[in-house]
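Apart from one protein chain that is not included, each protein chain of the complex appears where it belongs.
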Amino acid sequence: MIKLVCLIPLFPLIGFVIIGLFGKNLSKGLVSIIGCGSVLSAFAIALGIFLELIGQAEKSVTINLFSWITAGQLSIPFSFLIDPLSSLFLLIITGVGFLIHVYSSGYMSHDEGFSRFFAYLNLFIFFMLLLVLGSNYLIMFVGWEGVGLCSYLLIGFWFKNTAYNNAAKKAFVMNRIGDLGFLLGIILIFVTFGSITYHDVFEQAKNMASGNPVLTSITLLLFIGAMGKSAQLPLYTWLPDAMAGPTPVSALIHAATMVTAGIYMIARSNILYTLSPFTMEVVAIIGVCTALFAATIGLAQNDIKKVLAYSTVSQLGYMFLGLGIGAYTGAVFHVMTHAFFKALLFLGAGSVIHAMSGEQDIRSMGGLKKHLPITHITFLLGTLAIVGFPGFSGFFSKDEILAHAWEHNKLLWFLGILGAAMTTFYMFRLYFLTFKGNFRGTHDQEHHLHESPMSMTIPLVVLAILSVVGGLVGIPEVLGGKHFLEEFLKPVFEDSSFRLAHHLAPETEYMLMAVAITVMAVSLYYAYTVYVKNKTLPAAEGEELQPLHQLVYKKYWVDELYENVITKPLNVISEGLYKVVDNQVDGIVNGVGIMVKRVSAGIRLVQTGNIGFYVFVMVISIVLILFTRLL
Amino acid sequence: MITTYLFYLLSFLAIMFALMVVLSKNPVHSVLYLVLTFFTIAGHYVLLNAQFLAAVHIIVYAGAIMVLFLFVIMLLNLNKETEPHKSIWLKVSATIASGLLLVVLVGSLKGAETIQSTNVFDPNIGLIQNLGKTLFKDFLLPFEVSSILLLAAMVGAVMLGKKSIK
Amino acid sequence: MSAIQIVPIEWYLLLSTVLFTIGVLGVLFRRNAIIIFMSIELMLNAVNLLLVAFSSYLSDSKGQVFVFFIMAVAAAEVAVGLAVLMMVYRNTKSSDIEVMTKLKW
Amino acid sequence: MKALILLSSLGVIALLAEIFSFKKLLYPLVLLGLIATFIVNMFDWNATYNVYFNMMRYDNYAVAFTSVILVIAFLWFLMSESYFQEETSRTDHFALILFALAGTVIMVSYTNMTMLFLGIEILSIPMYILAGSKKDDVLSNESAFKYLIMGAFATGFLLFGITLIYGSTGSFDLTEIKDFVTAHQGNIPSIFYAGVLLMLIGLSFKVSAAPFHFWAPDVYQGAPTVITAFMATIVKTAAFAAFLRLFSTCFAEVSGAWTHIVWVMAAITLLIGNITAVLQTSTKRMLAYSSVAHAGYMLLALLAGNEYSNSAILFYAAAYSIGSIGTFCVLNIVSSSKGSDVVDSFNGLGKSNPLLAFVMTVALLSLAGIPPTAGFFAKYYIFTAAFQAGYASLVLIAILTSLIGVYYYFRIIIAMYFKESVDAEITVQANHKLLLIVVVIAIIALGLFPDCLIRLL
Partner (left out) sequence: MITIALIFFPLLAALLLLLVKGQQVKNIALGAAIIEFVIAIYALTQFQHTANTQFEVSYFWIYSLGIHFHVGMDGISLLMVLLTTFLVPIIILTSSKTEYKNPSLFYSLILFMQMALIGVFVSLDGFLFYVFWELALIPIYFICLLWGGENRAKITFKFFIYTLAGSLLMLAGLIYLYQHTEGRHSFNIAALYKAGQSLDVIHQGYVFWAMFMAFAIKMPVFPFHTWQPDTYTTAPTQGTMLLSGIMLKMGAYGVIRWLLPVAPLGVEHWMNTAIILSVIGIVYASCIAIVQKDFKRLIAYSSIAHVGLISAGILALNVQGLQGAMIQMVSHGINVVGLFFIVDIIQKRTNTREIASLGGIRNVNPQFAVLFLIVLLGSVALPLTNGFIGEFLLLNGVYQYNAWVCAFAGLSVILGAVYMLRSYQSIMLGETNIITSSFAPLAGSEKTVLIILCAAIIAFGIYPKPLLDITEPAVIKLVEGIKLAIGK
């Protein structure tokens, strides 16, 4: 089965090629069949491999395709690595990806760019699979930039709209900033270890002293890449804008899969990170800050997708917090659960928007629960999952991270809890405002309301189930479960895990859970009182807000800040370089020519045409020449 | 003894007349002074035992060339009035320039005593016989070649001199 | 009895140098083409004188023979020169060198 | 020797043509005569012999230069047929040119100051005359006049120099002088050095090296174009041959006395020649300045004074002359049809007459020294020679100035191909076509296979 691994990325690629080349001529039905089919078959193989991997003792298999780049001692094979981590991600990507494909076939059915959309989606899946399958950093980088490209294409899917295009461009450029860091990191890895294949690198890294500066710089550089891709402070601003793309895209790329690439990368190179505590601290702090920061912004947003976007950012923050404190399994676990419930939430939102015929502002929604029953139920489940309602998937993953946080540093834990509280608040705010109360939209919108077609609801249901039960793979021992995921991922993290052992007294764990639950309950109740009891509505546009609220509502003016601190100055500088410096440099060049002309204009006047003068000059020069004899 | 004085006298006259050539306002006078200069130079030739050369000198220069000059001046009817003059500054600078030239020339010519004549003094080398020998033996080719020169000059002078038919 | 046995050669050098310089002075000093020609003749004669002096100082007749050639050339140059001068005069009605400054720069 | 005799008798025949009235035949006759002379001259190859008591020596140097000059002369005749159409004095023109050529033969083969002097004069006097051969053209008169006065003036210095050298060495014969120098190393009388310098001055006037170049632009511009071409090519070649022959043989051992002066002269010549040419409007005058500049390059070879020098000068002279012949031919055709020789009269030549434009381009590229033309190799070879002799800084100056050279040569190319003009076709006679094609082939061939020429010396 594992031998077939190269088929996994191949199927989506083929799908992309077929749809991309002949999509125009194919019927929508056929397109969606090819699109979904390719991913489904990939999923099938992935599942097979996954099971095989559980079965067999050999946990990491490398499949060599061909030698890609060679230059001197640098030789980079194009080869795949199958191990628990990658196979898990394969499952998430292909699985969630498939569901979203199905969903899209309904969601996009009226769009003229239908086939193009599927082509892009398949291409994305291809690159994403490449990212996780690669057996060395450069292949990962290939996927890394590839998915960046796809997100660029998909954000700007409706390319006639300039705002969307700008969002796409912003996403690409910001990712590039991170990518540069990543690339430098890779090069440094090569310079240090003479190879960039995971296996060789980690084998050598193991024997290095902890806190080795080279490792620190490597990990920091890699982390910069992760910041860009996974929208961490300060490179997060592209993600909310990325919501410009069609909702399935937001679900797949900007929630479930692509944005978690950063986590994958760090988890993959966990040993390097474990050996550079400083970086770990940085990661943890950035993570928690992002979590809080994004959450606060989320509190005041009114665009249904924006809220989800910020919640994504903050959830990613949690994951990085997890990584930063060495809870690799927890982070990966959260990636998985998050993939389920966030995808679910986005798709639900999509279904809502679909029903609202494009309206995204929650202030003009409400009372949709009776119109969209399935969407409502699934969305509710998703919300419960994300806020970490006991028993739901989110609960377990988040709890694991927080537990490690407590052990690592109480402050981090407290901040985490704080974030969780806010998450609960804004998620329920969103839920209440959308589904509870009565409808606030225009009349014909209301008239037009309808539940989405099967192709969209089925994925919702499936995802809902997953987000409910998804946590069961990682029930901590204290709750009498055996942490299946931890077992499964052990081989990947073993080198790190014995370095940061994790022992927490059961009672502390119970205490932490209790605290988490109570906090969640309290803020849930608060949200309920505010938005259901008192039926308060968010302020309409242009209405005066109190400063704090305004600050949050305006997202701390970060975009404006960047605009004024980076973009504008860059343009000004470039303008200056072009208008001033370049002209000066050129001026020097031309100056030489002009000077020659000037001199020429001067010298030619010596040729007066007067014999007397000529003879005179001749005599003078003769005098000078003979004078040399007297010296 | 006499010869020494003669040398000084002739030299003095030569320089005087030469200067007069340059300085005299009237072209005709210049010509005449030049003739006189040539005579003094001929005198020097005689002193140097170059009698034949002296004769030729008189004939060619005073006889032919100077007449030619005079002829032309008359033809063009040049005289004191028509004579153009340079501005005083130019004249001054000209004088200074040639003064400098004189200085550097003299300066770079000192030390001629180092020349040692190899062969013993022979008073007869200036005689027509010796000259003839040299001219028609060693210098036959130049002699012949100079005929081309004169021919060319003649042809050219004629060509330029004659009015072009229009 | 030749002067060269009494008068040192330097004097002749000096004399002809002076004459030569006077010729140069003439060329610089005057504007009338004919006078300039004459000054050039003067220069040539200075050279001649020196040649003769050398030749008898070295008791070598080559020097005097060379004078012949100089004379020939001088004659030729004068002939041509005056012809040119006539031609110029025909067109410009002047023998002043400073009218001939059309070709310049 | 044979060449000398043939040429001078050819001149005499030309004069007889007037009397026995076979003027019509004269032109072909002269061409044949030149060819004959060339062949005869070739018989002297490797047959080094002295004539008439070491007045001249027919060594390969002489033969090579004579041949080059004869070839150029042949081309020159092809180009300037029209010049010999004028009724009244065509035979005189023929005679004078042929005498001048005889003079050049003397200048490249002399071994005696007398011959040098006579050779120079035999070459110069016809030039004085021919420069003024457009009798009614004031400019032509002026150029003749300037040439004459200044030439005579320079001759004075040359003679003074010869005299001083005679005085100090007691001989006019180069070999004897050389022996004297070798014999009296250390106690050479100072007047000898003075003589050397004065001769240097006289000769650098003839090759129009700054600061004795003033006559060149005016004379070149004023003279009839064909005569300018003659001066720029043949006269210069001969003058340099003479210059080199003198200074590389008998003054080589006192090079300490003159190299630094020549160094300065070369530098000034390069700079003045090239820089002044930049802003010229009259093409003819521009070419005059450029020829001054080229003299500067050749001075480099003279200065180098090593085994390269002879062949360098030979090759450079040949390359430069052929290029100039081509340029002047085109210039002559264009200016006679447009009635002006300003650069703008070349406008649109690329369209109106591609052949002319092409030849002009190749010739100019050669003058500018762009590969693969002869001009490039000539420059390159000279640079190598100078570099070898350790004049790196001078080479650098030469390189930079040649860049300026490119600038003004390309003004014409740009005018031909870039600027538009409205006037009609220019017709080119057959012999001119022939000449131009020969020129192009020669330039390219010499550029690609320079060995055939430089291995002669």
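Lettered A, B, C and D in written order, each chain numbered from 1.
Everything that follows uses one rule, which is that contacts are C-beta pairs under 8 Å (C-beta built on N, C-alpha and C of every residue); 3 or more make two chains touch, one makes a residue touch a chain.
Fair warning: this is a prediction, and the values are worked out from it, not measured in the lab.
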* Asked: Looking at the whole complex, which visible chains does the left-out chain touch?
  -> A, D
* **Residue among A:177, A:282 or A:377 touching the omitted chain** => A:177
* Asked: In the complete assembly, which of A:70, A:438, A:529 or A:564 touches the absent chain?
  -> A:70
* To do: Please pick, from A:44, A:63, A:91 or A:187, the residue that touches the omitted chain in the full complex.
  => A:187
* For chain D, enumerate the residues touching the unshown chain of the complex. => 311, 350, 365, 370-372, 376, 380-381, 383-384, 387-388, 392, 395-396, 399-400, 402-403, 406-407, 410, 414, 417-419, 449-451, 454-455
* Can you list where chain A touches the absent chain? -> 66-74, 138, 141-142, 144-146, 149, 152, 156, 159-160, 162, 165-166, 169, 172-173, 176-177, 179-180, 183-184, 187-188, 190-191, 570-571, 573-575, 577-578, 581-582, 585-586, 589-590, 593
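In the analysis below, only the chains that are shown with their structure count from here on.
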* To do: Please work out which of A-C and C-D is bridged by more C-beta pairs in contact, and write that pair.
  => C-D
* Structure fact -> Distance between the CA centroids of chain C and chain D (whole Å) is 27
* Approximately how many whole Å separate the CA-defined centres of chain A and chain D? -> 79
* **Cα-centroid distance, chain B relative to chain C, in whole angstrom** => 5
* Would you mind listing the residues of chain A that make contact with two or more other chains? => 604, 607, 609, 611-612, 615-616, 619, 622, 626, 629
* **In chain D, residues with contacts to at least two other chains** => 114, 118, 121, 125, 128-129, 132, 135-136, 146, 149, 153, 164, 167, 170, 190-191, 193-194, 197, 217-218
* Asked: In their shared complex, at which residues does chain D touch chain C?
  -> 113-114, 117-118, 121, 125, 128-129, 132, 135-136, 138-139, 141-146, 148-149, 152-153, 155-156, 159-160, 162-164, 166-167, 170-172, 191, 217-219, 221-222
* **Contact footprint of chain D on chain A as seen in their complex** => 593, 596-597, 599-601, 603-604, 607, 609, 611, 614-615, 617-618, 621-622, 625-626, 628-629
* In the complex, go through chain D and note every residue touching chain A. => 146, 149-150, 153-154, 157, 190, 193-194, 197-198, 200-201, 205, 211-212, 214-215, 217-218, 257, 260-261, 272, 275-280, 404, 407
